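Right, one structure below, let's go through it.
With one protein chain held back, the other chains of the complex are shown just where they sit.
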Amino acid sequence: MLTHTSHRVIEWGDCDPAGIVFNPNFFSFFNQCTTELCELAGWRNQDLGEHGFVGCPLVQLRAEFKASCTYGDKITIATGVVEVRRSSFDIEHRLSLGQNLCVSAYETRVWCVRDAATGKIRSDRLPEDLAARLRGEAPEARADKR
Amino acid sequence: MLTHTSHRVIEWGDCDPAGIVFNPNFFSFFNQCTTELCELAGWRNQDLGEHGFVGCPLVQLRAEFKASCTYGDKITIATGVVEVRRSSFDIEHRLSLGQNLCVSAYETRVWCVRDAATGKIRSDRLPEDLAARLRGEAPEARADKR
Amino acid sequence: MLTHTSHRVIEWGDCDPAGIVFNPNFFSFFNQCTTELCELAGWRNQDLGEHGFVGCPLVQLRAEFKASCTYGDKITIATGVVEVRRSSFDIEHRLSLGQNLCVSAYETRVWCVRDAATGKIRSDRLPEDLAARLRGEAPEARADKR
Partner (left out) sequence: MLTHTSHRVIEWGDCDPAGIVFNPNFFSFFNQCTTELCELAGWRNQDLGEHGFVGCPLVQLRAEFKASCTYGDKITIATGVVEVRRSSFDIEHRLSLGQNLCVSAYETRVWCVRDAATGKIRSDRLPEDLAARLRGEAPEARADKR
């Protein structure tokens, strides 16, 4: 399965008056990790609109918060595909500070297109090449795209 | 069980280039709803530090996204206590646009204090009056506090 | 000149570890005020793309910070058009807590369209009806639009 690791330093503006990361900001971090993972799989948010593709919306999310993070913390986020189905896939994020796991999250995203006939948005089968890269069965795509 | 309803208009800055609410922002909305619910139960974030209380951190979160929201949408969020235990409690948020449920979220929060002896943060029994108000067994507290 | 007043309660997530509003968030508030003022003048961000209109980007901003705001503060923002020129206009925001002015900001925005011939974005003359409403010489437009 495709994986991606990213690094980040917690900014002053990420934190709330309790001095710790305001929890919605963790989901901004994870959203960026998913975006980067999907780029490795060969598509980008910029491709919105091409071939009727309208995005890969989040439909389910679970998270566990085990330890807080604070200003200046140098965190690591390990992101990986967990399962790829016909038209949806699951991604897991594990945010750590050194050896300590602080937050884990599990998300399900669905591949959506605009139906050419009806104009409505509906889920659709993942393109074969994308699915293969998400499963780690084809090489990463970063080089072709940027 | 204690409940709270709030209203909000989606702002331009809440939305991303797909033209819909950037999903982490839903958790900012829910965080504010929880804050307001807890004020109804008689404590406030401002009380941090009093009696060793250090906050009520989120430990688990689940969410389902059923429909997107966009700039100008007038949404309603129904927030309610679902369960109150010895030192933790669960809250549910249901964000709707008219009759349509767009996002639901379920969170678990833990009552935490700083141990006077060790200086460490640990969970503690919820104060009786707070627990009673969260359960809806005592009148709301807004009037006393603001 | 057209004016607009809005009210807001400072949220926990608006504040930073110093316990005060993280200053970039004031510009989110002001951005929303400008959006609402422009709706009163008869156009909306949703109109992007119509008639080649591509938005009204901010080109200059000045702000003075006189007092901080904190969680729970019930603030008022008085927004008003200051000057309307051929293709640009100036807006002032005054954010107060009770009688105390906390932050003032002054912004210049330019009316931009996509040139049908070249495809490039360029400034253009403000539509007459919009300019008249911004100057307060024509009735507000809210009723027609929402």
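So that you can tell them apart, the chains are marked A, B and C in the order they are listed, and the count of residues begins at 1 in each.
In the analysis below, a contact is a pair of C-beta atoms (placed from the backbone, for glycine too) under 8 Å apart; a residue touches a chain by one contact, two chains touch by 3 or more.
Keep in mind that this is a model prediction, so the values were computed, not measured.
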Residue, one of B:43, B:71 or B:89, that touches the chain absent here: B:71
In the whole complex, what residues of subunit B lie against the chain that is missing from view? 12-13, 15-19, 22, 24, 71
For subunit C, the residues touching the chain missing from this view: 17-18, 22-28, 31, 45, 48, 54-55, 57-66, 68
What is the set of subunit A residues that contact the non-displayed chain in the whole complex? 11-13, 28, 31-32, 35, 44-46, 71-72, 146
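Everything that follows uses one rule, which is that only the chains that are shown with their structure count from here on.
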Rounded Å distance, subunit B centre to subunit C centre (Cα mean): 30
I'd like to verify one number: the distance from the centre of subunit A to the centre of subunit B, where each centre is the average of its C-alpha atoms, in whole angstrom. 25
What are the residue numbers in subunit B that touch two or more other chains? 28, 31, 45
